[in-house]
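Of the protein chains in this complex, all but one are displayed in their positions.
For subunit A:
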Amino acid sequence: MDTGFIIEKFILVAVIFGISLVIAMYSTYAERKVAAYLQDRLGPDRAGPFGILQPLADGVKMFMKEEIIPSTSNKWLFIVGPGLALLCACIGTAVIPWGSPMEIGGKIVPLQVADINVGVLYIFGVVSLGVYGVMIGGWASNNKYSLLSAIRAASQNISYEIAMGLSIIALLLMTNTLSLKEIVDQQHGWRWNVLYQPLGFLIFMVCSFAETNRAPFDLPECETELIGGYHTEYSSMKLGFYLFAEYINMFVSSAVMATLYFGGYNYPGMDYMATLLGPTWAPLFGVGVFFVKIVFFIFFFMWVRWTIPRFRYDQLMNLGWKGLIPLAIANIIITGIVIAIIEKF
(Lines give C-alpha, C1' and ligand atoms only; values in the text may rest on other atoms or scores of the structure.)
Protein backbone atom coordinates (compact mmCIF):
# COMPACT_ATOMS: atom_id res chain seq x y z
CA MET A 1 0.00 0.00 0.00
CA ASP A 2 1.83 3.11 -1.16
CA THR A 3 1.21 6.64 0.05
CA GLY A 4 -0.20 7.73 -3.31
CA PHE A 5 -3.00 5.21 -2.94
CA ILE A 6 -3.80 6.39 0.58
CA ILE A 7 -3.78 10.06 -0.45
CA GLU A 8 -5.99 9.30 -3.45
CA LYS A 9 -8.53 7.47 -1.32
CA PHE A 10 -8.35 10.12 1.39
CA ILE A 11 -9.16 12.88 -1.10
CA LEU A 12 -12.01 10.81 -2.53
CA VAL A 13 -13.47 10.16 0.92
CA ALA A 14 -13.18 13.83 1.86
CA VAL A 15 -14.87 14.95 -1.35
CA ILE A 16 -17.70 12.43 -1.01
CA PHE A 17 -18.19 13.34 2.64
CA GLY A 18 -18.30 17.03 1.78
CA ILE A 19 -20.73 16.47 -1.06
CA SER A 20 -23.08 14.38 1.06
CA LEU A 21 -23.11 17.04 3.78
CA VAL A 22 -23.75 19.84 1.29
CA ILE A 23 -26.51 17.85 -0.40
CA ALA A 24 -28.07 17.09 2.99
CA MET A 25 -27.87 20.79 3.86
CA TYR A 26 -29.53 21.89 0.69
CA SER A 27 -32.09 19.08 0.93
CA THR A 28 -33.51 20.88 3.94
CA TYR A 29 -33.83 24.01 1.82
CA ALA A 30 -35.22 22.07 -1.15
CA GLU A 31 -37.71 20.31 1.08
CA ARG A 32 -39.18 23.61 2.20
CA LYS A 33 -39.19 25.02 -1.30
CA VAL A 34 -40.88 21.89 -2.70
CA ALA A 35 -43.42 21.95 0.13
CA ALA A 36 -44.07 25.61 -0.54
CA TYR A 37 -44.53 24.99 -4.25
CA LEU A 38 -46.91 22.08 -3.68
CA GLN A 39 -48.94 24.08 -1.17
CA ASP A 40 -48.90 27.28 -3.24
CA ARG A 41 -46.70 29.22 -0.83
CA LEU A 42 -43.38 31.02 -1.23
CA GLY A 43 -41.14 29.14 1.17
CA PRO A 44 -37.94 30.57 2.73
CA ASP A 45 -36.86 33.70 0.83
CA ARG A 46 -35.26 36.02 3.41
CA ALA A 47 -31.66 34.81 3.82
CA GLY A 48 -29.85 35.66 0.59
CA PRO A 49 -31.35 35.62 -2.92
CA PHE A 50 -34.27 33.15 -3.06
CA GLY A 51 -33.44 32.22 0.53
CA ILE A 52 -30.40 30.32 -0.68
CA LEU A 53 -28.48 30.97 2.55
CA GLN A 54 -31.26 29.55 4.72
CA PRO A 55 -29.39 26.25 5.48
CA LEU A 56 -26.41 28.27 6.75
CA ALA A 57 -28.67 30.32 9.00
CA ASP A 58 -30.22 27.09 10.28
CA GLY A 59 -26.80 25.61 10.93
CA VAL A 60 -25.72 28.64 12.95
CA LYS A 61 -28.97 28.48 14.89
CA MET A 62 -28.45 24.78 15.65
CA PHE A 63 -24.95 25.42 16.97
CA MET A 64 -25.93 28.43 19.05
CA LYS A 65 -28.91 26.90 20.83
CA GLU A 66 -28.57 25.76 24.40
CA GLU A 67 -27.80 22.09 24.82
CA ILE A 68 -30.09 20.38 27.25
CA ILE A 69 -29.49 16.87 28.52
CA PRO A 70 -32.45 15.71 30.61
CA SER A 71 -31.38 14.89 34.16
CA THR A 72 -33.18 11.53 34.16
CA SER A 73 -31.70 10.40 30.89
CA ASN A 74 -28.83 8.02 30.40
CA LYS A 75 -26.17 10.60 29.62
CA TRP A 76 -23.72 8.52 27.62
CA LEU A 77 -26.28 6.83 25.44
CA PHE A 78 -28.09 10.12 25.02
CA ILE A 79 -24.97 11.47 23.32
CA VAL A 80 -24.13 8.24 21.46
CA GLY A 81 -27.57 8.04 19.81
CA PRO A 82 -27.36 10.99 17.39
CA GLY A 83 -23.68 10.30 16.71
CA LEU A 84 -24.46 6.74 15.71
CA ALA A 85 -27.32 7.88 13.50
CA LEU A 86 -25.08 10.26 11.58
CA LEU A 87 -22.19 7.76 11.38
CA CYS A 88 -24.38 5.00 9.95
CA ALA A 89 -25.83 7.43 7.44
CA CYS A 90 -22.39 8.54 6.23
CA ILE A 91 -20.57 5.21 5.86
CA GLY A 92 -23.09 3.97 3.30
CA THR A 93 -21.45 6.08 0.61
CA ALA A 94 -18.21 4.07 0.75
CA VAL A 95 -19.18 1.38 -1.75
CA ILE A 96 -21.19 3.43 -4.24
CA PRO A 97 -19.45 3.80 -7.61
CA TRP A 98 -19.76 7.49 -8.44
CA GLY A 99 -18.30 7.27 -11.92
CA SER A 100 -16.27 5.16 -14.31
CA PRO A 101 -12.48 5.26 -13.75
CA MET A 102 -11.14 8.70 -14.56
CA GLU A 103 -7.77 9.63 -16.01
CA ILE A 104 -5.99 12.36 -14.03
CA GLY A 105 -2.49 13.26 -15.22
CA GLY A 106 -1.89 9.87 -16.88
CA LYS A 107 -3.13 7.96 -13.86
CA ILE A 108 -6.37 5.97 -13.82
CA VAL A 109 -8.33 6.82 -10.69
CA PRO A 110 -11.43 4.76 -9.80
CA LEU A 111 -14.23 6.97 -8.56
CA GLN A 112 -15.26 4.57 -5.83
CA VAL A 113 -13.82 4.33 -2.34
CA ALA A 114 -13.96 0.53 -1.99
CA ASP A 115 -15.08 -2.00 -4.57
CA ILE A 116 -15.77 -4.85 -2.16
CA ASN A 117 -17.30 -7.97 -3.66
CA VAL A 118 -20.26 -7.90 -1.25
CA GLY A 119 -21.16 -4.25 -1.87
CA VAL A 120 -24.91 -4.78 -1.99
CA LEU A 121 -24.87 -6.63 1.32
CA TYR A 122 -22.69 -3.93 2.86
CA ILE A 123 -25.29 -1.28 2.00
CA PHE A 124 -27.92 -3.56 3.45
CA GLY A 125 -25.94 -4.00 6.67
CA VAL A 126 -25.40 -0.28 7.09
CA VAL A 127 -29.10 0.36 6.57
CA SER A 128 -30.03 -2.24 9.17
CA LEU A 129 -27.56 -0.69 11.60
CA GLY A 130 -29.04 2.77 11.14
CA VAL A 131 -31.95 2.01 13.40
CA TYR A 132 -29.68 1.77 16.47
CA GLY A 133 -29.17 5.52 16.52
CA VAL A 134 -32.93 6.03 16.78
CA MET A 135 -33.44 3.20 19.26
CA ILE A 136 -30.62 4.17 21.61
CA GLY A 137 -31.52 7.85 21.49
CA GLY A 138 -35.19 7.16 22.07
CA TRP A 139 -34.54 4.84 24.98
CA ALA A 140 -31.88 7.01 26.62
CA SER A 141 -34.20 10.04 26.63
CA ASN A 142 -36.25 8.35 29.36
CA ASN A 143 -39.43 9.70 27.86
CA LYS A 144 -42.34 7.45 27.03
CA TYR A 145 -43.07 9.14 23.72
CA SER A 146 -39.45 8.78 22.66
CA LEU A 147 -39.50 5.13 23.68
CA LEU A 148 -42.68 4.43 21.73
CA SER A 149 -41.16 6.10 18.73
CA ALA A 150 -37.94 4.08 19.06
CA ILE A 151 -39.95 0.88 19.22
CA ARG A 152 -41.96 1.87 16.19
CA ALA A 153 -38.78 2.63 14.27
CA ALA A 154 -37.30 -0.75 15.18
CA SER A 155 -40.32 -2.81 14.24
CA GLN A 156 -40.81 -0.86 11.03
CA ASN A 157 -37.19 -1.28 10.00
CA ILE A 158 -37.15 -5.01 10.69
CA SER A 159 -40.40 -5.55 8.80
CA TYR A 160 -39.40 -3.64 5.70
CA GLU A 161 -35.85 -4.96 5.64
CA ILE A 162 -37.22 -8.40 4.75
CA ALA A 163 -39.13 -7.19 1.71
CA MET A 164 -36.14 -5.06 0.70
CA GLY A 165 -33.78 -8.03 0.89
CA LEU A 166 -36.16 -10.20 -1.12
CA SER A 167 -36.50 -7.55 -3.84
CA ILE A 168 -32.70 -7.37 -4.08
CA ILE A 169 -32.46 -11.18 -4.41
CA ALA A 170 -34.51 -11.05 -7.62
CA LEU A 171 -32.09 -8.42 -8.95
CA LEU A 172 -29.06 -10.47 -7.94
CA LEU A 173 -30.45 -13.49 -9.80
CA MET A 174 -30.02 -11.43 -12.95
CA THR A 175 -26.73 -9.72 -12.23
CA ASN A 176 -24.88 -12.74 -10.78
CA THR A 177 -22.69 -10.45 -8.70
CA LEU A 178 -22.83 -8.58 -5.41
CA SER A 179 -20.32 -5.92 -6.42
CA LEU A 180 -22.00 -2.58 -7.08
CA LYS A 181 -19.33 -1.66 -9.60
CA GLU A 182 -20.06 -4.74 -11.73
CA ILE A 183 -23.81 -4.21 -11.41
CA VAL A 184 -23.43 -0.70 -12.77
CA ASP A 185 -21.12 -1.78 -15.60
CA GLN A 186 -23.68 -4.37 -16.70
CA GLN A 187 -26.20 -1.58 -17.24
CA HIS A 188 -24.07 0.08 -19.93
CA GLY A 189 -26.00 2.57 -22.06
CA TRP A 190 -29.70 1.86 -21.93
CA ARG A 191 -29.76 -1.60 -20.32
CA TRP A 192 -31.00 -0.32 -16.98
CA ASN A 193 -32.19 -2.91 -14.52
CA VAL A 194 -35.47 -1.13 -13.94
CA LEU A 195 -36.57 -2.27 -17.42
CA TYR A 196 -36.12 -5.92 -16.37
CA GLN A 197 -37.16 -5.59 -12.73
CA PRO A 198 -39.96 -3.01 -12.56
CA LEU A 199 -41.78 -4.80 -9.75
CA GLY A 200 -38.54 -5.32 -7.82
CA PHE A 201 -37.76 -1.63 -8.16
CA LEU A 202 -41.20 -0.65 -6.90
CA ILE A 203 -40.84 -2.87 -3.82
CA PHE A 204 -37.31 -1.62 -3.20
CA MET A 205 -38.42 1.99 -3.45
CA VAL A 206 -41.33 1.57 -1.04
CA CYS A 207 -39.01 -0.18 1.40
CA SER A 208 -36.40 2.54 1.18
CA PHE A 209 -39.08 5.07 2.05
CA ALA A 210 -39.80 3.00 5.15
CA GLU A 211 -36.13 2.50 6.00
CA THR A 212 -35.37 6.21 5.86
CA ASN A 213 -38.45 6.99 8.02
CA ARG A 214 -39.83 9.29 5.36
CA ALA A 215 -43.50 10.03 4.80
CA PRO A 216 -45.82 8.19 4.33
CA PHE A 217 -43.86 5.87 6.67
CA ASP A 218 -42.67 8.49 9.17
CA LEU A 219 -44.55 6.96 12.09
CA PRO A 220 -41.56 7.31 14.44
CA GLU A 221 -41.92 11.07 14.01
CA CYS A 222 -45.68 11.19 14.07
CA GLU A 223 -46.12 14.52 15.86
CA THR A 224 -49.86 14.19 16.44
CA GLU A 225 -49.35 11.10 18.56
CA LEU A 226 -45.76 11.28 19.79
CA ILE A 227 -44.94 15.00 20.15
CA GLY A 228 -41.66 14.97 18.22
CA GLY A 229 -40.95 11.25 18.20
CA TYR A 230 -37.58 9.84 19.19
CA HIS A 231 -35.92 13.27 19.24
CA THR A 232 -38.47 14.94 21.53
CA GLU A 233 -35.86 15.48 24.26
CA TYR A 234 -33.09 16.58 21.94
CA SER A 235 -31.99 20.14 21.36
CA SER A 236 -29.21 22.03 19.63
CA MET A 237 -26.81 20.16 17.34
CA LYS A 238 -27.82 16.74 18.64
CA LEU A 239 -31.24 17.35 17.17
CA GLY A 240 -29.44 18.67 14.10
CA PHE A 241 -27.56 15.37 13.82
CA TYR A 242 -30.79 13.39 13.75
CA LEU A 243 -32.33 15.65 11.14
CA PHE A 244 -29.12 15.61 9.11
CA ALA A 245 -28.90 11.83 9.32
CA GLU A 246 -32.36 11.58 7.80
CA TYR A 247 -31.36 13.71 4.82
CA ILE A 248 -28.07 11.87 4.31
CA ASN A 249 -29.98 8.59 4.45
CA MET A 250 -32.26 9.95 1.78
CA PHE A 251 -29.25 10.88 -0.35
CA VAL A 252 -27.65 7.45 0.09
CA SER A 253 -30.83 5.55 -0.69
CA SER A 254 -31.38 7.71 -3.76
CA ALA A 255 -27.84 6.89 -4.85
CA VAL A 256 -28.41 3.17 -4.21
CA MET A 257 -31.66 3.19 -6.17
CA ALA A 258 -29.99 5.00 -9.07
CA THR A 259 -27.06 2.54 -8.92
CA LEU A 260 -29.03 -0.68 -8.71
CA TYR A 261 -31.95 0.07 -10.99
CA PHE A 262 -31.29 3.23 -13.01
CA GLY A 263 -27.86 2.52 -14.41
CA GLY A 264 -25.75 4.64 -12.07
CA TYR A 265 -23.45 6.78 -14.23
CA ASN A 266 -24.60 5.13 -17.48
CA TYR A 267 -26.68 7.03 -19.99
CA PRO A 268 -27.71 6.46 -23.60
CA GLY A 269 -25.03 7.60 -26.03
CA MET A 270 -22.24 7.36 -23.48
CA ASP A 271 -19.86 5.70 -25.96
CA TYR A 272 -20.20 8.67 -28.30
CA MET A 273 -19.61 11.08 -25.42
CA ALA A 274 -16.57 9.08 -24.32
CA THR A 275 -14.90 9.55 -27.71
CA LEU A 276 -15.95 13.19 -27.80
CA LEU A 277 -14.80 14.25 -24.34
CA GLY A 278 -11.82 11.97 -23.73
CA PRO A 279 -10.91 9.84 -20.71
CA THR A 280 -10.84 12.73 -18.23
CA TRP A 281 -14.04 14.62 -18.89
CA ALA A 282 -16.34 11.82 -20.01
CA PRO A 283 -16.35 10.09 -16.57
CA LEU A 284 -16.96 13.47 -14.97
CA PHE A 285 -19.96 13.93 -17.24
CA GLY A 286 -21.12 10.47 -16.11
CA VAL A 287 -20.83 11.60 -12.49
CA GLY A 288 -22.99 14.59 -13.41
CA VAL A 289 -25.61 12.30 -14.94
CA PHE A 290 -25.53 10.14 -11.80
CA PHE A 291 -26.13 13.19 -9.63
CA VAL A 292 -29.04 14.28 -11.82
CA LYS A 293 -30.63 10.89 -11.16
CA ILE A 294 -29.93 11.20 -7.43
CA VAL A 295 -31.44 14.67 -7.28
CA PHE A 296 -34.50 13.40 -9.10
CA PHE A 297 -34.97 10.67 -6.51
CA ILE A 298 -34.50 13.14 -3.65
CA PHE A 299 -37.14 15.31 -5.28
CA PHE A 300 -39.36 12.26 -5.56
CA PHE A 301 -38.97 11.60 -1.82
CA MET A 302 -40.14 15.15 -1.12
CA TRP A 303 -42.91 15.04 -3.70
CA VAL A 304 -44.35 11.94 -2.02
CA ARG A 305 -44.00 13.46 1.42
CA TRP A 306 -46.14 16.46 0.55
CA THR A 307 -48.69 14.43 -1.42
CA ILE A 308 -49.54 11.29 0.53
CA PRO A 309 -50.85 11.31 4.12
CA ARG A 310 -49.21 9.20 6.80
CA PHE A 311 -50.17 5.54 7.21
CA ARG A 312 -51.81 4.20 10.31
CA TYR A 313 -49.65 1.72 12.21
CA ASP A 314 -51.68 -1.40 11.37
CA GLN A 315 -51.81 -0.32 7.72
CA LEU A 316 -48.04 -0.04 7.72
CA MET A 317 -47.60 -3.55 9.10
CA ASN A 318 -50.24 -5.00 6.76
CA LEU A 319 -48.58 -3.45 3.74
CA GLY A 320 -45.17 -4.74 4.80
CA TRP A 321 -45.99 -8.30 5.81
CA LYS A 322 -49.07 -9.13 3.73
CA GLY A 323 -48.44 -6.96 0.70
CA LEU A 324 -44.78 -6.44 -0.07
CA ILE A 325 -43.24 -9.68 1.19
CA PRO A 326 -45.53 -12.05 -0.82
CA LEU A 327 -45.13 -9.77 -3.82
CA ALA A 328 -41.34 -9.85 -3.49
CA ILE A 329 -41.35 -13.67 -3.19
CA ALA A 330 -43.54 -13.91 -6.31
CA ASN A 331 -41.09 -11.62 -8.06
CA ILE A 332 -38.18 -13.92 -7.16
CA ILE A 333 -40.03 -16.99 -8.43
CA ILE A 334 -41.04 -15.33 -11.71
CA THR A 335 -37.51 -14.02 -12.27
CA GLY A 336 -36.08 -17.48 -11.55
CA ILE A 337 -38.46 -19.18 -13.99
CA VAL A 338 -37.78 -16.65 -16.74
CA ILE A 339 -34.01 -16.97 -16.31
CA ALA A 340 -34.30 -20.79 -16.40
CA ILE A 341 -36.36 -20.62 -19.61
CA ILE A 342 -33.93 -18.20 -21.26
CA GLU A 343 -30.96 -20.38 -20.37
CA LYS A 344 -32.75 -23.47 -21.71
CA PHE A 345 -33.34 -22.03 -25.19
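In this text, contacts are C-beta pairs under 8 Å (C-beta built on N, C-alpha and C of every residue); 3 or more make two chains touch, one makes a residue touch a chain; residues count from 1.
One rule holds in what follows: contacts and distances are computed from a predicted model.
J.: Name the omitted chain as UniProt records it, choosing among "Chemotaxis protein CheA", "NADH-quinone oxidoreductase subunit J", "Xanthine dehydrogenase" or "TldD/PmbA family protein".
T.: "NADH-quinone oxidoreductase subunit J"
J.: Out of A:147, A:202 or A:237, which is the one that touches the chain we can't see?
T.: A:147
J.: From the listed residues A:78, A:139, A:251 or A:297, report the one that touches the chain absent from this view.
T.: Of all options in A:78, A:139, A:251 or A:297, contact with the hidden chain holds for A:139.
J.: Looking beyond the chains shown, say which of A:31, A:161, A:221 or A:246 touches the absent one.
T.: Hidden-chain contact among the options goes to A:161.
J.: Determine and list the subunit A residues touching the chain excluded from the picture.
T.: Given the touch definition above, subunit A has residues 77, 116-118, 121-122, 124-125, 127-129, 131-132, 135-136, 139, 147, 150-151, 154-155, 157-158, 161, 178 touching the missing chain.
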